[in-house]
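In this view, the complex is presented without one of its protein chains, the others remaining in place.
So, chain A:
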Amino acid sequence: MSAINSNIPEGELTTKWTKFKSSVPLVNPSNKRSLEIIVVGSGLAGASAAATLAEMGYKVKCFCFQDSPRRAHSIAAQGGINAAKNYQNDGDSTYRLFYDTIKGGDYRAREANVHRLAEVSANIIDQCVAQGVPLAREYGGLLDNRSFGGTQVQRTFYAAGQTGQQLLLGAYSALERQIGMGKVEMFTRHEMLEVVKIDGKARGIIARNLITGELERHFGHAVVLGTGGYGNVFYLSTNAMGSNVTAAWKANKQGAFFANPCYTQIHPTCIPVSGDHQSKLTLMSESLRNDGRIWVPKKKDDTRKASEIPEDERDYYLERRYPAFGNLVPRDVASRAAKERCDAGYGVGASKLAVYLDFKANTERYGKIEAAKAGIQNPDKETCMRLGTAVVKEKYGNLFDMYAQITGENPYETPMRIYPAVHYTMGGLWVDYNLMTTVPGLYCTGEANFSDHGANRLGASALMQGLADGYFVLPYTIGQYLSKEISVKAIPTDHPAFAEAEAKAKGILDTLIGIKGTKSVDHFHKKLGLIMWDKCGMARNAEGLKSAIAEIQQLKKDFWSDVRVPGSADEYNPELEKAGRVADFIELGELMCIDALNRNESCGGHFREEYQTEEGEALRDDEGYAYVAAWENKGDGNFELHKEELKFENIKIAQRSYK
């Protein structure tokens, strides 16, 4: 018997959510005023939840480690957000978004959650526009859309290459409005270090004031974690430098199961690594694949410049292998295909670990259209390129500038060089249909939870999930729990459980400062990252994973005996913050490898070399592995596996083909 219950409402898939909403117990307004909710995180998931819960009348405390909620990592999302609006009249629907997401996730997501996500997606766009988010428009004044990988409709809404920024600023302004009215108390530059449990329920957190170093106790009738993803376990990733797993990991130690940790999304279009000084990798939005064609030379070790390689000596390998989707295959497929070509010796650039993303053909095509609009007959190539470049600039200008800034090359003239990089983590805290973890009263939203994406996330779906959770799901589902808590008075923070949690947090900080070893935190982080990338990255095998586990265990020992953290715990000390986060990454890294080793199949972002088709595609084992792996932390690196069987009642599981 499994210890977990996903609490999926009975009834037909398409009516589950509406029925749930109309039958869920409500909390009356006067009771809401005395119920306190802690929201950790102010990204799309956290800010939207905190603002909405405050609008509903709850007392909210919101936390983030940056100096302002506006700087949460969601700000960096580039390409867009999906919604089943069918504004383009190209046959989109709730069902189709649901279907694409389940298939894109390689049949490892929960049907009921994904359907709900598709249902509320349309409301998200309405909400954001009402807040004044300036999404891209057509000349007629209506909203514009583009396509992302893994779909054949145009359902992606965007704001140039700065969609996340605009959506987050929308949610942030809603949050600031509530802060201004005194309904949300905001704690910036605060880091949550422990979950406080009383009688088995989450009742608060221990947070560290990062400026003074003071540990603070905060009570809440419920605690919501919207603390983002853990891709930085790989050291190099597209994530912001501060993104970390600490909140989720501490929750895991308090009894919240961690689900599918090994599902990591590798994004196919990032700027390749240029040297070992690099601190992070930069994404070039997937939307570029709308207009960029991906190729490598047909000849091995070709050292000619891209411009010197004639058309018939280029291998447009995605278009060749996947004619139906071409350059718009899902990310896992595109990433593996790039790796395959580079491993086979066809990579380009100094490191040979890159492929070309070429805009020339489409620039010329746009130029022809513009010329026709301007009434220019038989335009020459140069005119086309000039006019087309203006169109490309309007669509992707900031991305092209970013590329030029980082590489020192002009992408309008030569094709971009791109390579896959760690981008998004589909795993996270296990949650039920209500977004509650296995600890009663502890909720988890956005990238920090595991739900909705399965083994692979389609582009433009994370923003959608973060906002769906925060604006439209959690505010309903949390009422079910809180309606039974109205008689609970605020628990004073001198309760022994608070003291105990605080002592635990303090113990870790003091230990880290006290080691006074010889190596910096970054030294250990880089080592961990290399192990993870080599052995639990784009491709894994049993032997590699076993050795990775042993190496990580050794690294953990070295870390706790030889790390050097300067300064003290009672001051502003970013190195100490980093040390705590890397300590948690090391433990999580081990669990990721354990999870990857357990899953004897390939699916989505999890590619086990032992399990592939003759053509090199991922080979799922639906008999053996159609489950969510939820790991219970038993302490000292011991984990117990709980399985949530996934039932596909509405979609027929099929081989995932994009050919």
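Just so we're on the same page, a contact is a pair of C-beta atoms (placed from the backbone, for glycine too) under 8 Å apart; a residue touches a chain by one contact, two chains touch by 3 or more; residues count from 1.
To be clear about the criterion, contacts and distances are computed from a predicted model.
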Omitted chain, identified by the protein name its UniProt record gives, among "4Fe-4S dicluster domain-containing protein", "Succinate dehydrogenase/fumarate reductase iron-sulfur subunit", "Heme exporter protein C" or "Glutamate transport system permease protein": "Succinate dehydrogenase/fumarate reductase iron-sulfur subunit"
Residue, one of A:Arg137, A:Lys300, A:Lys352 or A:Lys647, that touches the chain absent here: A:Arg137
Contacting the left-out chain in the complete assembly, out of A:Leu288, A:Val329, A:Met402 or A:Ala626: A:Met402
Contact partner of the left-out chain, one of A:Ile4, A:Ile125 or A:Ala259: A:Ile125
Per the touch definition above, residue among A:Thr52, A:Asn290, A:Thr389 or A:Gln465 touching the missing chain: A:Thr52
Positions on chain A contacted by the hidden chain, ascending: 48, 51-52, 55, 66-71, 73, 75-76, 85, 87, 123, 125-143, 159-160, 162, 165-166, 169, 172-174, 176-177, 179-180, 186, 188, 211, 240-242, 274-280, 282-283, 402, 405-406, 408, 471-472, 475, 518, 520, 522-523, 564, 566-567, 571-572, 574-575
